[in-house]
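One chain of protein is taken out of this complex; the other chains stay put.
Chain nomenclature is as follows: A, B and C, assigned in order of appearance, with residue numbering initiated at 1 for each chain independently.
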Amino acid sequence: MDIRYFAWLRERIGTGHETVETRAETVADLIEDLKALSDAHAFAFSDTNAIRAAVDQELVPFDASIAGAKEVAFFPPMTGG
Amino acid sequence: MDIRYFAWLRERIGTGHETVETRAETVADLIEDLKALSDAHAFAFSDTNAIRAAVDQELVPFDASIAGAKEVAFFPPMTGG
Amino acid sequence: MSVDVSDRAFDPGAVLSAFSQRVDGSGAIVTFTGITRDVSEGDLQAMEIEHYPGMTEKALGDIRAQAMDRFRLIDAVIIHRYGRLSPGETIMMVATAAPHRRDAFEAADFLMDYLKSRAPFWKREITARGADWVAAKDEDEDALNRW
Partner (left out) sequence: MSVDVSDRAFDPGAVLSAFSQRVDGSGAIVTFTGITRDVSEGDLQAMEIEHYPGMTEKALGDIRAQAMDRFRLIDAVIIHRYGRLSPGETIMMVATAAPHRRDAFEAADFLMDYLKSRAPFWKREITARGADWVAAKDEDEDALNRW
């Protein structure tokens, strides 16, 4: 599964893109898997209130399913406009 | 005193500008004087709900004083924008 | 040029370009452009706009000053035409510049509401059936109570 990171999440993890093998069923499960990857991941995901997720480029809540997803992205709240 | 008319009030009275001698103290008094000038004036001022007034280019209610005024204008509700 | 009353056509894009270049420190610019539109029954040939020279400039200046006073603005302009306009022509425009978007939006909205009912313009529609003065709408007068 393709995982993408943006803004300070990308900086903390040290990459904007990685591929992971996971049996996670939801975004929340996936975050737990990712936190186990490294100290940097654990730190980046330490405050999940400050994080948003998109599954296949659609903004979703953390209890959303990732079944069949090709790409899951994590990022801070957006600051467009 | 210079009296000015705009839009359909001007059309009904047949002129956009006239000079009148008046002892009227308020806009309402002045309207009574003007109505006496001709049938066209009386017709033009028959529905004062549909008329607005400006004294020296300032929108005012009908009970406003015209003491010392140089110019009083009458017109329908404005439709700018 | 903060208030401009003229019978000449103008390009709203050129106004926005010039305005955006001069309002240093703005984070937000809002414009409203009014266009001659067929509001009757599909056969508008022209729109004639009468105004009260002298009072018009004064009223627009007052409305602009009220907006500058009431909202946190960097600048505001009002442009309004009079004379004969064809369908699709630009009648008027307001532009507001502010540090924050809420002020820019509200000030433009405020300017439009006041301009509709407090600036001495009168529109007449020319159609195949003749010429008719556009009636003021109660909702335009009521809109002033929002502020």
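We adopt the following convention: contacts are C-beta pairs under 8 Å (C-beta built on N, C-alpha and C of every residue); 3 or more make two chains touch, one makes a residue touch a chain.
Just so it is clear, the structure is predicted and the values come from calculations on it, not from any experiment.
Colleague: List the displayed chains that the omitted chain touches in the full complex.
Modeller: Counted over the whole complex, the chain not pictured touches A, C.
Colleague: Just checking the interface: what residues of chain A touch the absent partner chain?
Modeller: For chain A, the residues touching the absent chain are 4, 6-8, 10, 54, 57-59, 73, 75-81.
Colleague: Extract the touching residues of chain C with respect to the undisplayed chain.
Modeller: Touch set of chain C with respect to the missing chain: 11-18, 20, 24-35, 37-39, 88, 90, 99, 101, 104-105, 108-109, 112.
Please note the rule applied: only the chains that are shown with their structure count from here on.
Colleague: Centre to centre, by mean C-alpha position, how many angstrom separate chain A and chain C?
Modeller: The mean C-alpha positions of chain A and chain C differ by 48 Å.
Colleague: If you average the Cα atoms of chain A and of chain B to get two centres, how far apart are those centres in Å?
Modeller: Taking the average C-alpha coordinate of chain A and of chain B, the gap between them is 72 Å.
Colleague: Based only on mean CA positions, could you tell me how far chain B sits from chain C in angstrom?
Modeller: 26
Colleague: Among the residues of chain A, pick out those that touch two or more other chains and give their numbers.
Modeller: Residue numbers touching two or more other chains: none in chain A.
Colleague: Could you pull out the residues of chain C that touch at least 2 other chains?
Modeller: There are none in chain C.
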